[in-house]
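With one protein chain held back, the other chains of the complex are shown just where they sit.
This part shows chain A:
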Amino acid sequence: MIRTEELLLNVGPQHPSTHGVFRIIVKLDGEVITEATPVMGYLHRGTEKLAENLTYTQIIPYTDRMDYVAAMTNNYVLCYAVESMMGLEVPERAEYLRLVVMELQRIASHLVWWGTYLLDIGAMSPFLYAFRDREKIIDLFNELCGARLTYNYMRVGGVKWDAPEGWLDKVRDLIPYMEEKLKEYDRLVSGNEIFLARIRGVGAYDAQTAIGYGLSGANLRCTGVDWDLRKNAPYSLYDRFEFEVPTGERGDCHDRYRIRLEEIRQSLHILRQAMAQFPEPGPTMGKVPRVIRPPAGEIYAAIESPRGELGCHIVSRGKAEPYRLKFRRPSFVNLQILPKLLVGETMTNLITILGGIDIVVGEVDC
């Protein structure tokens, strides 16, 4: 008899495909995983605790650093929660600017995902194509607020800067460009037999499981659940726009892939409508008291970030600082299903499944 042993393999925190400092301890029987234990917290900075000693405006830059691939939506959720609590009016132009940058951000974030996912699968070139196109969006943000990644752009009651001269035209030009590039992506990758063989039927789960684990975003919609907060609990101006929520059927990595690419298309569709009805220049900050003191009470505000339901729960005691602040981070919640999905899969599928969930470690650890 040959004596065989289980192999305990430590994947991460320094590993090219754990998207940062994330770690999984896997037990391998040959190349088949029998047990997977995720270890997180390598990037924990205590944002929520720090926030308790900061004014609301001071918290905004901290939100940039949670999901650093999609900082605009993070900015928004905090401002949105505080505004809802205080009943503040946001000027029309500011709200449009917010919506435009959030949709641009969704595209940029999905491009990062698309590129790195293909890199995980072993194709190197798409990564560089995705970053070429993301760069255009980053440049737009840079022009708008002077930062490429951590924008600190939104404020309670509006946005910090109005769009500079010619910025809106650049966004208008970007829409047909991106649509063209999406076709190129499909031609290059989406039909590739090897790629399809790698992602079809991998990491599949049903709607019941997804809801049970509290998944959201593409991870939920891939099972066929039509749930997008932009439609189901409209915030900002999303009820003024027409767009579709793509859903999947099989709940596997291929469905998640299709959904994310389709979401880029829908975001472009929203952007096109927004650019058509963009309001004339006007104020970009509402009437906000000098010291922001939400009334005593609690609020939970949630938006659809590129990764899923991003929520902000504020407990206020009427002071300038929150008594308690809690972010519901979609990366963290979506990650919880990982150990269940990994059992019985191979090492190779570990990377495919983890990549398919689309985590940002800054958001997982917060």
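Basically, a residue touches a chain if its C-beta (ideal position, glycine included) is under 8 Å from a C-beta of that chain, and two chains touch if they have at least 3 such contacts; residues count from 1.
Heads up, the rule we're going with is that contacts and distances are computed from a predicted model.
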Chain left out of the displayed complex - its UniProt protein name, from "Quinol oxidase polypeptide II", "Succinate dehydrogenase cytochrome b556 subunit", "Putative ABC transport system permease protein" or "NADH-quinone oxidoreductase subunit H": "NADH-quinone oxidoreductase subunit H"
Contact partner of the left-out chain, one of A:93, A:134, A:181 or A:198: A:198
Touch with the omitted chain, as defined above, among A:123, A:175, A:211 or A:237: A:123
Residue of A:17, A:55 or A:142 touching the missing chain in the full complex: A:17
Touch list for chain A against the chain that is not drawn: 7, 9, 15-17, 31, 118-125, 128-129, 132, 192, 194-195, 197-198, 346-351
